[in-house]
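One protein chain omitted, others in place.
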Amino acid sequence: MDKHAKISGQIKPYEHHRARMLISCPDGPGIVATVSRFLYEHGANIVQSDQYTMDPEGGMFFMRIEFDLDQLEDRIDSLKRDFAEIADKFQMEWNIFQLSHKKKLAIFVSKEDHCLVELLWQWQAGDLDADISMVVSNHPDMKEYVESFGIPYYHIPVTPDTKREAEQKQLEIVNGKVDLIVLARYMQIVSPALIQPYRNRIINIHHSFLPAFVGGKPYAQAYDRGVKIIGATAHYVTEELDGGPIIEQDVQRVSHRDDVAELKRIGRTIERVVLARAVKWHIEDRILVHQNKTVVFN
Amino acid sequence: MDKHAKISGQIKPYEHHRARMLISCPDGPGIVATVSRFLYEHGANIVQSDQYTMDPEGGMFFMRIEFDLDQLEDRIDSLKRDFAEIADKFQMEWNIFQLSHKKKLAIFVSKEDHCLVELLWQWQAGDLDADISMVVSNHPDMKEYVESFGIPYYHIPVTPDTKREAEQKQLEIVNGKVDLIVLARYMQIVSPALIQPYRNRIINIHHSFLPAFVGGKPYAQAYDRGVKIIGATAHYVTEELDGGPIIEQDVQRVSHRDDVAELKRIGRTIERVVLARAVKWHIEDRILVHQNKTVVFN
Amino acid sequence: MDKHAKISGQIKPYEHHRARMLISCPDGPGIVATVSRFLYEHGANIVQSDQYTMDPEGGMFFMRIEFDLDQLEDRIDSLKRDFAEIADKFQMEWNIFQLSHKKKLAIFVSKEDHCLVELLWQWQAGDLDADISMVVSNHPDMKEYVESFGIPYYHIPVTPDTKREAEQKQLEIVNGKVDLIVLARYMQIVSPALIQPYRNRIINIHHSFLPAFVGGKPYAQAYDRGVKIIGATAHYVTEELDGGPIIEQDVQRVSHRDDVAELKRIGRTIERVVLARAVKWHIEDRILVHQNKTVVFN
Partner (left out) sequence: MDKHAKISGQIKPYEHHRARMLISCPDGPGIVATVSRFLYEHGANIVQSDQYTMDPEGGMFFMRIEFDLDQLEDRIDSLKRDFAEIADKFQMEWNIFQLSHKKKLAIFVSKEDHCLVELLWQWQAGDLDADISMVVSNHPDMKEYVESFGIPYYHIPVTPDTKREAEQKQLEIVNGKVDLIVLARYMQIVSPALIQPYRNRIINIHHSFLPAFVGGKPYAQAYDRGVKIIGATAHYVTEELDGGPIIEQDVQRVSHRDDVAELKRIGRTIERVVLARAVKWHIEDRILVHQNKTVVFN
């Protein structure tokens, strides 16, 4: 459809010479001075910078720097090589992302389409500045819709018998080809074989309640308890089910007038908004992970 | 202090002839017609009315009516007697509250004073229209402060050895003398002997998280998981710890920059706001309870 | 597209015998008794009821009743005829809406598509239970997209020279054929000739700020003043530009980090959520208007 993909994924002129650097390391004197001097001496101009020290005494230091550098494409390799020395000295985990290299996304979806539709809408509206490389699903339902955006759709059925095979197939399709996997209400447990190469690069969304309800039918439980607030949580996927680092959460007020169907409807709206925000922040390199916690510079 | 108690608890002229009726019963045809006809024929004028049917097919019906009736004080007894027949026919649980009879409150508190201070402040500002009859505490700390409002302060220490005795003493002090008990960060488990006569008339406040954290030090756990939202829940106390019907909840956004102390500080502010709202709604007869759930007409 | 329109607009079995009654009249004794007795005697069972009295002394009374009545289709005419007598006596403005008669919507749109896309998405997800009869636009841009849902698209260009003609054409297309007109970022002033027959049946959405900014480029002004909150307002259209009764408002926090483009992006998200809520409430007959104010029973 001509209409879609009007802006997202297109490189704006200034993006050719802009990059973002993410750094985590044990805190200590001289880090900021060293990094900023390094960039200055390499001709880079810092456009935005965020820092945060977790637990001042012997804690961790986190930094996000957005900078402009002329002829970035030609100089990025030597810049990285030079920086490796500094990184080594301060025991940094670090990364530099060029804005001209749009992140490639795979969206995993099952039957519920609200999160997928929201991501595609924000993407075509220019609000999710990435390439959506593929949609992977264990159901064929959304094929026509997704392909109308010009996006490949891989239907990989998952049954108890074919689960291992299906996971193998998923891995082949995505591995090395995408930078981020978004589980947009994908109702299968993701295999550790996929989690490992995509550590802190798989985002999941699930509903959340105050308080939490253990066991099945959480919306029915929430209704029976008469909760006044329901919410959703976007997090990175770890081997512990729904236990990974939280990226974003939001809630909405409900009342006794909202029946289970209405609670679910409201839940869907929160889920799509929260997931889209988490994906946006990841795409914009705003998230650093330490242990089981995120630092989000937004 | 002259300053305090300037409005709350004073009877405004219109309140002498105003009352509120709360009704719960199995749904069925003719309830509203019968109740409104009854009031009309007794000369009452309905000022406000809320109804709600939970689960239309074979569900429960809830109603709150605020009405004016001349010479209410003289006619309330016969009104109640007459209504009992209707109530019987429809298997109603019901109650009529006169606005000139201000509810009497006991506030239970331990060492943390933020909820107590908020309630006293809203009370003296005229926002909690009730009588605060007493404050009960297992610590002496707030004695001077509470008494400066002209409110009696009962210091009843609780130790493992004296727990039963203390509970007995509490019961003696409050029973029959107050209409509502507010646990304003009272850090002791309330005895079933107190819960029974005060079913749906003891309000507790506690912090809440998305997701919930089991075990001790919830704020530390929330910090370690990097939650983005913390909240508080006000509920009626039942024999199941923190498991009673939820009255009100609210939340606030937090970020990685908020350390455990700051999370606690924010938590305190949410707690006092949420508790005060729940108390206000109870005082205004806005809450009906069915099973483990509230219907709040606000 | 097969995918779309999967639920919205379909009549569920219970809807054949369910209706909603909206009443506004001067307050006085016996209204509720009379109305509920009327329904009871006609065999109707009240499923939900809301009432509100604005200004108890000599004020206005508002009521929304949802009821079930067997063989509604056959009996609705006589029901209305009988009720007219009651209505007359109490000087009521009133209406009865059958749930089996889905409301017909016309959506007006210009170039910005976020509100239109949200409405169509909620509609095809079954969350806006109405018929979308047509989309009217002064631009051809969204034609293909709208028609892919099987919805007729009327492109009526508006220029200073053709304005009157265009308005005449709009009126012909919609008048009598739709129940509600939604201005989904329609950037033309609507003609009084359209407002009159659609009094309280045209919903508009616009951005709102704390404080308001007079003059052009409000987002730029908001940025310059460093506002921390931006919002949107959905209201019924009156002859006074953006001055009609407010239906719904919502806001989102922003910070100095959000530039004008980001403020606009956030504004778009609030607009689509707020507009969709207002449309939903209108479709569900939850809104009564008195003077320049709405009573929303939600």
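In order of appearance the chains are A, B and C, and numbering begins at 1 in each one.
One rule holds in what follows: a residue touches a chain if its C-beta (ideal position, glycine included) is under 8 Å from a C-beta of that chain, and two chains touch if they have at least 3 such contacts.
Since the structure is predicted, the reported quantities are computational estimates derived from the model, not experimental observations.
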Shown chains touched by the chain that is not drawn here: A, B, C
Selected from C:Ile76, C:Ile96 or C:Ile246 as touching the chain missing from the view: C:Ile246
Options B:His114, B:Lys169 or B:Lys293, residue touching the unrepresented chain: B:His114
On chain C, residues whose C-beta touches the chain left out of the figure: 52, 54-55, 208-212, 223-229, 231, 233, 242, 245-251, 255-257, 259, 291-296
Footprint left on chain B by the chain that the document does not show: 1-3, 113-114, 117, 121, 125, 127, 141-142, 144-145, 148, 257, 265, 268-269, 273, 298
For chain A, residues in touch with the removed chain: 28-33, 36-37, 39-41, 44-53, 56, 68, 253
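Following the convention adopted for this analysis, only the chains that are shown with their structure count from here on.
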Farthest chain (mean CA position) relative to chain B: A
Chain copies touching (chain A, chain B) - same or different residues, decided at half shared: same
Chain closest to the middle, measuring from C-alpha centroids that were averaged per chain: C
Inter-centroid spacing, chain C versus chain A (mean Cα positions, whole Å): 36
Interchain centroid distance [CA atoms averaged], chain A/chain B, Å: 42
Residues of chain B engaged with two or more neighbouring chains: 52
